[in-house]
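The complex appears here without one of its protein chains, the remainder shown in place.
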Amino acid sequence: MEEKKRVGLTDLFLLVVSILYLVLMLTLFRACGAKEDGSFMTCHWAHQTLLVFAGLLIVLSLLHLILGDARRKQGISVAVIAVCFASILIPGHMISLCMMADMRCRKWMVPGNIMLSVVMIAAAALDLFVQMGRAKKMAPPRPPKKP
Amino acid sequence: MILRTENVTRQYFRQGKGTNVFTALQETSLTIPGGKLIEVMGRSGSGKSTLLNLCAGLLEPTAGKVFLDDTDLYALDDRERSKLRNESFGVIPQGQTGLRSLTVLENVLLPCEMYGISGQEEYALELLERVGIAELSNTYPSELSGGEMRRLSIARALIRKPGVLLADEPTGDLDDENTHIVLGMFRRFAEEGMAVLLVTHETEAAEYADEVYRMEKGVLTRQDAE
Partner (left out) sequence: MKFANNLAWKNMKRKPGRTIALILLAAFLAFSVFGGSLVVMSLQNGLTSYEARLGADIIVVPNQARSHGSIESILLQGIPGYFYMDDSVLEKARNTEGVEIATPQFYLASASSGCCSVSVQVIGFDPETDFTIKPWIQKNYSGTIGDGDLLVGSAIAVPSNRKLTFYNVECNVAGQLERTGTGLDNAVYANMNTIRQMMESSVLLGFDYFSDVSAEHAISSVMIKVMDGYDIDQVTGDLNIHLRRVEATQAKTMISDIASGLTSVSRVIGGLTVMIWILAIVILIVAFAMIVNERKKEFGVLRVAGASQKMLSRLLLAESGLISLIGALAGAGTAALVILPFLGMIRESLNLPMLLPSVPVILLLAVGAVVLTAFAGALTSAVSTRKITRADAGLILREDA
């Protein structure tokens, strides 16, 4: 069915945002590097975890793009939402950050992470609705459209 | 149902230079009884569309009255008149008249949807079958040809099972074959008991009509039907 293969706006949006998430986390939103003595501050480990999450989100978005079935897409969107919530909880809550509010991790990494995660959550939630509509449409096959 | 106009006049006030009054329709009385197909012929600009719009409750006359049975159309307020039009009038306007955001089927169901009447899908499909475009029910108007669009208009005009059918140049952009198909339909509707008013500038229609009138410069005159 042609309906099945359709790549929706939300598919592309999720993929673009998840790639953007990884890129920004590696650049603008990164935490501090190693200290002069070569040791790391705690924010480094929070950052590493977020990078893993970013990779995970890209894999999920790709799966979302590739899989045609509306119900499977919905499942992946739920997973995306869960991962994003987890990513909001990591820095500062699960893994502690640096002491001062004006340090990189708290000035850039945390706000950036919250912003991108919320955007991803919103996109995935929107996708749940979109896929709900598609699932309904696909259930009783309609007569094919005349070109 | 009987649709009757009583000395209706319509004047247009042109903006600009002083009192420039243009009389599109002069004191016209016309009766369209149920079961009859009345044709009004005339060149474009002769006032025939004005007459049709007056009949449909879409254009307030400058003087005179329009009755549907005993109801004076223009004594009603806009809401009541609109509801009456929805229930009792099937109007086929000039030109391309599909809502482009709706499919053919949704376009036909429009008069029902508007007043929250549901469960008419089967009847709509039946009408589309009758006008011969059932297979196009899920396409959008932008994909239809002129003839198909015309049939869509006809199906939409019939969905509320109206007592009066008013058609403005319904065969204007159709080829010969389609013209006769459409006119044949109107003939059948009249025979089924509808009061049908057909406004056209083409002569082919005369052979389908019970009465033929000619409109010239806002003046309506009876012609003998052949």
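To keep things simple, chains are lettered A and B as they appear, and every chain counts its residues starting from 1.
Rule of thumb we're sticking to: a residue touches a chain if its C-beta (ideal position, glycine included) is under 8 Å from a C-beta of that chain, and two chains touch if they have at least 3 such contacts.
Keep in mind that this is a model prediction, so the values were computed, not measured.
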Q) Any idea which of B:T50, B:S137 or B:N178 touches the chain not displayed? A) B:T50
**Q.** On chain A, residues whose C-beta touches the chain left out of the figure
**A.** 32, 35-36, 41-42, 92, 96-103, 106-108, 110-112, 114-115, 118-119, 122
Q | Touching residues (missing chain, whole complex) on chain B | A | 49-50, 53-54, 56, 58-60, 78-79, 81-83, 85-87, 89, 91, 93-102, 106, 110-111, 113-116, 156, 160, 168
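Everything that follows uses one rule, which is that only the chains that are shown with their structure count from here on.
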Q: For chain A and chain B, let me know how many angstrom lie between their CA-based centres, rounded off.
A: 57
